[in-house]
Every structure is written in structure tokens, then in C-alpha cells.
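Worksheet: the structure to be examined is printed underneath.
Apart from one protein chain that is not included, each protein chain of the complex appears where it belongs.
Letters A, B and C mark the chains in the order given here, with residues in each chain numbered from 1 onward.
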Amino acid sequence: MSTIGARVTHVAPGEVDVELPFRDDLTQQHGFLHAGVVAAIIDSACGYAALTLMPPDAAVLTSEYKVNLLSPAAGDAFIARGHVLKAGRTLTVTRGDAFALKDGEKKLIATMLATMMAARERGLRD
Amino acid sequence: MSTIGARVTHVAPGEVDVELPFRDDLTQQHGFLHAGVVAAIIDSACGYAALTLMPPDAAVLTSEYKVNLLSPAAGDAFIARGHVLKAGRTLTVTRGDAFALKDGEKKLIATMLATMMAARERGLRD
Amino acid sequence: MSTIGARVTHVAPGEVDVELPFRDDLTQQHGFLHAGVVAAIIDSACGYAALTLMPPDAAVLTSEYKVNLLSPAAGDAFIARGHVLKAGRTLTVTRGDAFALKDGEKKLIATMLATMMAARERGLRD
Partner (left out) sequence: MSTIGARVTHVAPGEVDVELPFRDDLTQQHGFLHAGVVAAIIDSACGYAALTLMPPDAAVLTSEYKVNLLSPAAGDAFIARGHVLKAGRTLTVTRGDAFALKDGEKKLIATMLATMMAARERGLRD
């Protein structure tokens, strides 16, 4: 996330925001933020949200997600909010939304459902 | 895709391969290729596969996808294959798989189901 | 839906509730409502929610959905709420949640993201 300039701007139990300023080098051919980047910041927000409810030594891995891209990612900045729907011992189900900020308006541009998995320190998948 | 060093290595009607050599700067904390990059190359392969069956002036947009991450993305190179399951006038449904190549072995690391949408030249979503 | 005893209990622009009383013959081996039935009532609520924002002569078809099953479907009755996230000319993206009602408590048991497609009267897919 730091590679693309994203940072965490809000942390609460089961809820995390990741914010990304617009950057020319992350756009696709029409000047919008690339869909892969949009998915990545929502995935990160969801993963961090899951982590807030896991034991201190846990690592989190994305098991799977589905994303719907709703509108072109046009804006001055983007916020992804991840939110835990169900925290389990092994699996945590999260929902995430991405918003574009432009001229003081906040518009929903993508939404995700993601399953996160608690992993031991080595971060290896099941 | 060119930003991350990926390139198309196979094109047939309804089927496209995208290949990405391993790069240190695209890894996460455990040295594996970042899940967001894995998803992005499968999404690209699926989008290009859909495009091969669309009219010449069409652009393609990802409407939605779901990805399951099966194994850590460890390897010398990665290949994503996109494949059209159903080509429609508006929507094209695709399946994509990503493989890690290591020591001459090819291992399935992620799989995707994606819906692509044919768009007019401006690339704006519905 | 009428076959399984479900009925619409709330309709507003972009939002519909479908309610299903518990029935012995819709359970699986552990006495919980079958996951297929849970998915079907959320899918229906999402489809009807999409229909509220479509032209009067439109029919609605489910293009795709993803569902996460969060908890066993144990309860006296079940409510699925469908909600439109983005209404488009061709595609409408919806979110749906299912709740179990038991002893006056309402518990989230499943959540869905679904893409609905407006169809002409014959109801044929693209």
C-alpha cells in the first residue's frame, strides 16, 4: 500500500479506512484510477478491518473476494472503508466500499465482499 | 499492465495469456507477489480474452469479478490465462486462472470468474 | 417464491424485503433452513429491488451473484432485504442481507452482492 501512496486514516474495532490521493501513474487509458488499484485498496481496508478483531499475533490473508465496479474512478482522492460482518476463529467476512472524492462530493465507485483468513506468523495459506 | 512489466504472450479467439516475470517491488511482506497484482493480471487476461470476440471498435470494461487465492504467489514468473465462457452482445463471462512457474513446474495459485462489458469508445461505464 | 411460502413485506424505491416463515420441509440435515433457500430469498429481494427502479415493462434477470453464509439459518422466520447500490440502463448492482428472527432477536445470517439485468418481456438472457 505504501508503494502506491495509500495510508490508513481511520481504525476502529472491525472498521478501517484506507485513503489514496489521485496519482497519474495509477490510471488506465481513460485517466481513471485503474480498477486493480481500486480493488487493492478495498481489499487492504477489509484485511486491516479483520485484523482489528484477531489475536495480537495473527496475520491476515485474503482467501477470496468479489468486487463490483460501479462507476469510473474519477476524483481527487479515494477512500476505501472495510467493515467486519462476521468475525470467526478462522474466517472473517468483510464488506468494503470505495468512494471517489471530487469537489466536496463523495461517490460510491466500487463495492466488495471479502473472506479473510487468520494465519500464523509465517503467512502461509492453508 | 506495461507499468508492472506484464505482457500478452498468447492470443486466440476467446483466450489470452498474460505473463509477468517476478519483480521484487511487487511483493508483499512475505516475499510473494502481492494478491492485488495477481488479481490484476488475471483480470487483464480475462478482459483481453473478451475483447477478442467483440466488434473491432469496442472497448471492454470489467463489470465485476470474484477471485479465490489458492496458494502463495511464489515463483520465477506468473502466467494468467483468460478464457471466454459466454460471449454476449453486452456481457461476456470469463474464467481466468493464474499459475506460478518455478523450477519447471506450473502451479495454480488463483482463479477468477469475471463479467466483462462491451463499451463504446469513451470507456464509460453504464 | 410463493411455492416456498415467501412473500414481499416491504417495497420502496430501490429496496424490497422478502419474508419467509420457518418450514420443516426446507431444512437440511441439521434442522437449519437450507443454504439454497437462503440464497434464493436474498436473490429474489435483490431482483425485486432492482425492478422498482426499472421501466414499467422491464423484466429482471439475475446475471450473477455471490453469497457468504455467515451463520446457521436457525429461527422462526427469515427476512431478506435487497437494496440497489447502482441502477444502470442495462445492469443494476444490488446488495442483499438475510436475517433470522428468533425470540425477538434479528441476526445476520447471509449477505449477497448481485448483478441484475433488465430484460425485455420475453425474459431471455443476453
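Just so it is clear, a residue touches a chain if its C-beta (ideal position, glycine included) is under 8 Å from a C-beta of that chain, and two chains touch if they have at least 3 such contacts.
What you are looking at is a predicted structure, and each value in this text was computed from that prediction instead of being measured.
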Sole residue of B:Ser44, B:Thr62 or B:Thr115 that reaches the chain not shown, by the stated touch rule: B:Thr115
Missing-partner contacts on chain C, residue numbers: 3, 25, 29-30, 34-37, 39-40, 43, 61-72, 122-125
Residues from chain A at the interface with the omitted partner, ascending: 63-64, 66, 88-91, 93, 113, 115, 117, 125-126
Interface residues of chain B (partner: the chain not displayed): 66, 68, 70-71, 85-86, 93, 95, 108, 111-113, 115
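We take it that only the chains that are shown with their structure count from here on.
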Shared interface numbering between chain C and chain A [over half = same, under half = different]: same
C-alpha-based rotation, chain A on chain B, 0 to 180 degrees, nearest 5: 180
Mean-CA-position distance for chain C and chain B (Å): 31
Shared interface positions of chain C, touching two or more other chains: 66, 93, 113, 115
